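Only one protein chain is missing from this complex, and each of the others stays in its spot.
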Amino acid sequence: MLARLASPRTGGLAALALVVLLLPLALRNNYYYEVAILVGLNAIVCVGLNLLIGYAGQISLGHAGFFGLGAYASAILTARYGWPPLAAMAAATGGVAVLAYLIGRPILVLRGHYLAMATLGMGIIISIVIANEDRLTGGPDGMAVPPLSLLGYRLAGERLWYWVVGALLVFAVWLAQNLVESPHGRALRALHTSEIGAEVAGIDSARHKVRVFVISAVYAAFAGSLTAHYAGFITPTKVTFFHSIELVTMVVFGGMASTFGAVVGAAVLTTLPQALTLFEEYEMVVFGAVMMLTMIFMPKGLVPTIAARFPNRRANE
Amino acid sequence: MSAQFLQFFLAGLTIGAIYALVALGFSIIYNASHVINFAQGEFVMIGGMTTVSLTAIGWPLPFAIAAAVLAAAAIGLALEKFAVEPARGASVVTLIIITIGASILLRGLATLVWDKKFHALKPFSGDAPIGIGGATVLPQSLWVLGMTLVIVLLLTWFFGRTLLGKALLATSHNRLAAQLVGINVRTVLLAAFGLSAALGAIAGILVAPITFTAWDIGVMLGLKGFAAAILGGLGSGPGAVLGGLVLGLLEAMGAGYLSSAYKDVIAFVIILAVLVFRPSGLLGTRSTDRV
Partner (left out) sequence: MVLRSVLTAFAALWLGTLQAQEPIRIGSFLAVTGPAAFLGDPEQKTLELYVEKLNSAGGVLGRKLQLFAYDSAGDAEKARTFAKRLIEQDKVDVIVGGSTTGETMAVVPLAEQAGVPFISLAGAVVIIEPVKKWVFKTPHTDRMACDKIFVDMKARGVSRVGLISGAGGFDKSMRAECLKVSKNHGVEVVADESYGPADTDMTPQLTKIRQNPQVQAVLNAGFGQGPAIVTKNFKQIGMIVPLYQSHGVASKEFIKLAGEAAEGVRLPAAALLVSDKLADSDPQKIVVARYRSEYEARFKSDVSTFGGHAYDGLMLAVEAMKKAGSADKARVRDALENVKGYIGTGGIVNMSATDHMGLDLSAFRMLEIRKGDWTLVK
């Protein structure tokens, strides 16, 4: 059993669960809990996005679009049509999955920068539509969202949400790890290395690319729904190109092809702006400089670079 | 009806010319280094803002413009030297993040060096609208179109006739082969960044009298320039120009005839459709991968 614990996969998961369990000791007030919850929500999106960018080697500069669709669908169904929140979340996530499939099929034929542009365009289209349809979405000023309730019991308050998000994060990471080790995951890694080679070996690259695209979209939409219900409010800022870039940065910064890297990246880049408020006017300069310097000197990202210093452990978990 | 069409057409052409210049900047850097420089839009901003500051303290316009272009080129060189060169060999996504970080840094510096307000630049030759067939066009628009044409011609001459230009082209076709015939690839890379920055700055200066300039105008222009470069086919100079003009016209026609609220959506949907049917853009060559 100790040997299993030492393996990067279960060991890592156990470490994450331990962090989630023990973190509240360091969280002094609701503001700290809020930041922790935001980290968790971003981490869920990043874990999914990492499957697409890190393992499958694709790129998406529009994932905030899926996040936003999940959030708004959930918000609109509960606020305007009175659906029960859990049903709305399920419908939102399912709807986004279908949409991701329909969008993914034609655009995943594209490669490299062309794919980047296509996902960028997709994200921008989604954000403009959401911002313009103000009768449905409240427009640029956003809309209020009813809180999540389970069997009549309202989920409110930072502490409760912390445990919910923490548990869901651990689950999301476990799921992602299983995916990576599954035949689907191996196919993805194969086509990342060489798409032609993988196809020669009999892998239907188009099908796998679409599948991971949909999975990462589902992660994003689910996190979006949760965010909407947690904050009680949603605005189109979460759907913009800037947020998409933030997400990609978290994944790349933390370490691509590393699920824990995605979590670490989300943690650092969500808390960094809070710490940078000290710098006030210089915040943007410092943020940009941090991004550039870490990418120049640690091009593989934080976790793989650190893990590479411990040669006994596999560097990509 | 046709006066209205002409009005939309001229509006689209003007903004399209600006997109074309920005797209050319993307293309030149991409050709030389296979890097997409997401900080390209910031050069547009630097050009405009520097010119505004210098004319405000009394410099004559031509000197202010020259100084602004040089300043932008210098920053472009610095970007290549300190951000792109050390990261040689990193993955596509990493390089994207680096240039995005650079654009955030430059914008942050802009708020410190200048301010967060909008600034207008005096039009080069006055404000009196010129009537053409029922439509009106600003003299500055004519400057934009004219200068873009001049620049495109200059670039054609540069790439076709000068040694540095040909070296740039050679590097974009095959880096190793270029090195083997003695081309200093490092210099070429620096030149590419400097040239792109200068192009961006010129675009920013040309358009500042019409659209005003501020610390964050680079973001949208950079994005649209990138879209135009992709639409025309990444790496193709004529493609960049065509992509820019087409994008500008799509926006203006979309706003005029369909829906002004959704004109960006219309433009992007069409770009996506083009990409689906021609994955390498309008004029891009189909690339072949070595297996």
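Observations on the structure shown:
Each chain carries a letter (A and B) given by its place in the written order, and its residues are counted from 1.
What we mean here is this: contacts are C-beta pairs under 8 Å (C-beta built on N, C-alpha and C of every residue); 3 or more make two chains touch, one makes a residue touch a chain.
Nothing here was measured: the structure is a model prediction, and the numbers come from that model.
The chain not shown here is touched by just one of B:Ile132, B:Met220 or B:Ala273, and that residue is B:Met220.
Although one chain is not shown, part of chain A still touches it, namely residues 28-32, 34-35, 38, 128, 131-132, 134, 139-142, 144, 231-233, 235, 237-238, 273-274, 277, 280, 283-284. Interface residues of chain B with the unshown chain, by the touch rule above, are 4, 7-8, 11, 14-15, 111, 115-120, 127, 129, 136, 138, 207, 210-212, 214, 216-217, 219-221, 252, 255-256, 260-261, 263-264.
To be clear about the criterion, only the chains that are shown with their structure count from here on.
Chain B has its Cα centroid 32 Å from the Cα centroid of chain A. Within the complex formed with chain A, the residues of chain B that make contact are 30, 36, 83, 86-87, 90-94, 96-98, 100-109, 111-112, 223, 226-227, 230, 234, 261-262, 264-265, 268-269, 271-272, 275-276, 279-281, 289, 291. Chain A makes touch with chain B in their complex at residues 53, 59, 106-107, 109-114, 116-118, 120-122, 124-125, 128-129, 132, 194, 196-197, 241, 245, 248-249, 252-253, 256, 281-292, 295-297, 299.
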